[in-house]
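Below you will find the structure I want to go over with you.
Each chain you see keeps its place in the complex, though not every chain is here.
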């Protein structure tokens, strides 16, 4: 859910840009450090960024019968870690604004904050937490659960933050920010909650397939435990 | 425009009439307009033309992967409706195999990939398993069943994709440049496999740049260069150098050599043109 | 493949320095956001549309199609302003001043959106991205951004073709199949992207790649006259709108 160009008052747009800036600067710094340490990382990062963009342009079924798009935030954060996602996510959002007119340039900061900062951190935090809690379960189950929770809560997290951003900009005449938050939350929940669940399911399918087909990449990215990955046969069929 | 050929008498299993399609307004007009095409039961129809001539576009229109902007596609005489139901029906009977196998391989293992279509047809697990085994058998790749797809060679991937289409038991199999990127031995063995499918009753539509291949294998040929240039029995169409030149294709060896050999009385007048260099060698008795 | 991108390369304004278009569209964007919505937003919108369909030669159909999604968001968002919650009139009640606020926001945001679209429709990213180093971004980052832009189309094309292949095998006929298909598509794209990066590494090494993706950036002249011409319409809109306010 991208806030369109011009929808936020200038002061809010500026404030959210300032709020997102430190995360993005940190992300860019870790990106450039990765490249300095290993120049070959440049092409991999290029490919990862393109992957993030295309992922968020895929069509997924939604309740209203029309098509929607996943955020891709959860998968991105799990694969690439939140700091890198802050940078890649910002680039993705910039391209979405200029190539698809999804989201704006003055509202880029606000969208970055919800989709490239909060979303990835929620995804990563939840993913790590569930992974730790389900350590006793078989690897595939644990990973599946963690990925599902991470991806769907990240999607919900971005939607919550966006509703909050809108509520702060347009408080309700009677009940102020909380009332407005309820209004925006309600209007967008119709589409966003089912989408979050579907995105969670899809992300599980993706990660499971990757385990069989791209084990070495996942090991390198640190998604799989090296010991379990060697033994656990994963069935690619899910859902 | 050449009128649809009427010498054969097999019924049309798939046909398009007055098809129009253009990718976008900015381009120099539609790829083709008012194109008539007919695919007859159990024939091999070769679609030839230069790069950008519209071969892929036509195959996509016939297989329901693109909707025509005007005109109709008919399957067994019934007009195809471009809604979900109509498309589903079309896709049960008509399967398109793309040029690049990587565009159609997306599962981790061969069996999984081949089972994708039958599962979507709503078959139960037992039936799917049977279909997969049968399709792998038909393509001669039973040994690859458990292989992960990304470790296969190009030729093997082409076969797996074909198995995925064949497993859906289409009556028409449409192949976009099936031999591109294969070495001659690979082409031969693919042709053998396709011959097997055809004798089991599958109709084949094949696009290619290879005039010699079409010449020796297809029943009818259709020349396309942003519009129909000609359609008819292979000897008629591919034996006509001026028609081929119009389609920016080079002439086939077979007819040229056939003429030469007939002139030299090495080939009797009624005999067919040689289709391969081996046949030439045979004719000259080596 | 992407309508906005394709149109940008055909734009009559393509040869203009990106800064000129930036001043024109950015200036109007400021007008849309900062001036009183009436008549500021309306004037801005009128000027942008006149420029877009006049000299900038933007194809109207593509423009409308691109505007559709963000306009949907703006309208949905504005609808919430029509009601208020938790007041004395019950849990949900019509807000008597709501429509005015909603109209104001719709107008402002739509005008701003048009400015953004005009910039996007007339500025090819291939010409914009290499210039990002000039505004102080690290060159490694700019190279990555440019790479993403190039690889995006290769990946999009792959995604489109795999999607078509799946549809041909009835992969999108039920919701379950749909989820399975999108999942398989996403996984394949990831694998393909990494493979693509490795192959490109090999391919570029043959061309002398050692870690730098330096290319020749054609310099476009930044003419003072063009800058002034680009700055004039926003200034004119601003003064008209402000003058209108004073007169009232």
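Going by the order they are written in, the chains are A, B and C; count residues from 1 in each one.
We take it that a contact is a pair of C-beta atoms (placed from the backbone, for glycine too) under 8 Å apart; a residue touches a chain by one contact, two chains touch by 3 or more.
Note that the coordinates shown come from a computational prediction; the quantities given were computed from them, not determined experimentally.
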{"item": "Subunit counts for every protein chain kind in the full complex", "value": "A x1, B x2, C x1"}
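By definition in this document, only the chains that are shown with their structure count from here on.
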{"item": "Pair of chains ranked first by number of touching C-beta pairs", "value": "A-C"}
{"item": "Rounded Å distance, chain B centre to chain C centre (Cα mean)", "value": "41"}
{"item": "Length of the line joining the C-alpha centres of chain A and chain B, rounded to whole Å", "value": "43"}
{"item": "Chain centre separation (chain A, chain C; CA means) in Å", "value": "20"}
{"item": "For chain B, residues contacting two or more additional chains", "value": "107-108, 150"}
{"item": "For chain C, residues contacting two or more additional chains", "value": "184-185, 187-188, 191"}
{"item": "Residues of chain B defined as touching chain C within the complex", "value": "24-26, 60, 63-65, 84, 88, 91-92, 95-96, 98, 100, 102-108, 116-117, 119-121, 150, 164-165, 168"}
{"item": "Residue ranges of chain A in contact with chain B within the complex", "value": "209, 212-213, 236-237"}
{"item": "Residues of chain B defined as touching chain A within the complex", "value": "107-109, 112, 148-150"}
